[in-house]
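Not every chain of the complex is shown here; the ones you see sit where they belong.
Naming follows writing order (A and B), and every chain is counted from residue 1.
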Amino acid sequence: MATEVLTPVRPASRQEEFGALYARIQQFYAHQMQLFDDHDAERWAGTFTGDAVFVVPTLDEPVRGRAALAANVRRNRIQQERSGEQLRHWIGMLDVRPQPDGTLRTRAYALVYATPRGGESRVSRVCVLEDVLVRTRGKWRTRSRLVTRDDLALAAASAA
Amino acid sequence: MATEVLTPVRPASRQEEFGALYARIQQFYAHQMQLFDDHDAERWAGTFTGDAVFVVPTLDEPVRGRAALAANVRRNRIQQERSGEQLRHWIGMLDVRPQPDGTLRTRAYALVYATPRGGESRVSRVCVLEDVLVRTRGKWRTRSRLVTRDDLALAAASAA
């Protein structure tokens, strides 16, 4: 085995800044996903920038801007009221990469759990989520989101 | 799209305090859930305040205080030794909201995975957990917990 030479670690202050950032982004996703699952259309759309682009394979074309994002949540609400199924979106394995321009790139796993009223819960979908986040008016928001679904993958994607 | 005016973000020190708090609460839930799944009744009950109230739809009435909480875990242990099933409780999408009175309100998703010995794992339940946490004797503890199960929901709950 190679001898491992110890070199200085990043200064503690930088570590703490990353810690604060990482927690903030976890809190951001927790809030964003809870709003989505509760069909809180306007507040959910407010966690995106005004010019946000959302690409997801179940929609024919990218969703652009808050009005279109909110409309999409309202459609989900109607569908789920009919189906009686509660969805829960769950983010994990969150990789946060600060960029030189001040934005963040994140890559995370996203699970969707579905529970019919009176029925058994199941894992509905396994996805990978790739976001660009920007800080506007003191808050982090999603500027772009690309969601890929494992069941629709044509070939194994490689990590960025 | 609206023009977005940049305003000052919260001071870095406040961000770092939140980061420290958020990590501490994640560690708290990790520890608490592991104790629960390992049927470590007394230590699990010790993660609640002495006057804690625990409301969960599978129990007929609220559980109050550590002795009752611990008794409940001992009942779980006996049941699971009979059934041969290992449960794992999993918290995610953790939203942490510090309150002016020094308590914390959290709202998170809670999943339960069940694995029979020699059998296939499954998602057993999808829940929402709402806690009030207080810091006593240098540690965060749960003072109240309300668990709602997606399969038993009568209507879509709205986010707080």
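In the analysis below, contacts are C-beta pairs under 8 Å (C-beta built on N, C-alpha and C of every residue); 3 or more make two chains touch, one makes a residue touch a chain.
Note that this is a predicted model, so its numbers are computed, not measured.
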Full complex stoichiometry in copies [only 2 chains shown in place]: 3
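As a convention for this text, only the chains that are shown with their structure count from here on.
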Chain A-chain B separation of Cα centroids, rounded to whole Å: 22
Chain A-facing residues of chain B, complex: 1-2, 4-10, 12, 15-16, 18-23, 26, 92-96, 107-109, 111, 123-126, 150-153, 156-159
Residues of chain A defined as touching chain B within the complex: 16-17, 19-24, 26-27, 29-31, 33-35, 38-40, 43, 49-51, 65, 77, 80-81, 86, 88-92, 113, 115-123, 135-138
